[in-house]
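Every protein chain but one is kept in place in this view of the complex.
Right, chain A next:
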Amino acid sequence: MVENHSREDHETGGENKEKRPKFFINDHVDILIEILERLDGPSLCVAASVCRLWCTIARNDSLWENLCFRHVSPPPSSVRSVVLALGGYKRLYTGCVRPVRSRLGRVRRATWAGDEVQLSLSLFCVDYYERLGGSNSNGRLVEKSSPSSLMFLCKPVNV
């Protein structure tokens, strides 16, 4: 619904362009951010392909932070520094929170909302650790270029 809203704004903006537009969403970035904050993950990705401004805004990690903690009580402030250190909220959302939520969503249990994020964070951390790879150049551990501890969250591809 919110998405249609933003599109409408854009369209009316385009329509009115011929006769001196009164409102063009891209002039009001704060409103745009408010709108984008309410989108879900796939919509946010779609929004990122609209234009360069939207792309820059959609890459802003705070939007994804809202997405991650949308349905849970606000997390302690220390979480942000940890998540940013481990790779950022967008990565956390797309890699862990979204698949975890969609899978657990089938077994809807109200008490799990906060724990879902906890579990996602833990899995995210393991993934970060794998991405670290080896620190020595002569060790065979360096071949960890494709972290695979989150593979079980991916949907199987029909070859």
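In this text, contacts are C-beta pairs under 8 Å (C-beta built on N, C-alpha and C of every residue); 3 or more make two chains touch, one makes a residue touch a chain; residues count from 1.
The rule is short, and it goes like this: contacts and distances are computed from a predicted model.
> The chain dropped from view, which UniProt name applies: "U3 small nucleolar ribonucleoprotein protein MPP10", "Sodium/hydrogen exchanger", "Cryptochrome-1" or "DELLA protein"?
Per the UniProt record, that chain is "DELLA protein".
> Tell me which residue among A:Asn26, A:Ser43 or A:Ser149 touches the hidden chain in the full complex.
Going through A:Asn26, A:Ser43 or A:Ser149 one by one, A:Ser149 is the residue touching the chain not shown.
> Which is it among A:Ile31, A:Cys55 or A:Val82 that touches the chain not included here?
A:Val82
> What residues on chain A make contact with the chain left out of this view?
Touching the chain left out of view, chain A contributes residues 76, 78-79, 81-82, 85-86, 99-100, 103-104, 106-107, 111-112, 115-116, 118-119, 121-123, 125-126, 128-129, 132-136, 138-141, 148-149, 151-156.
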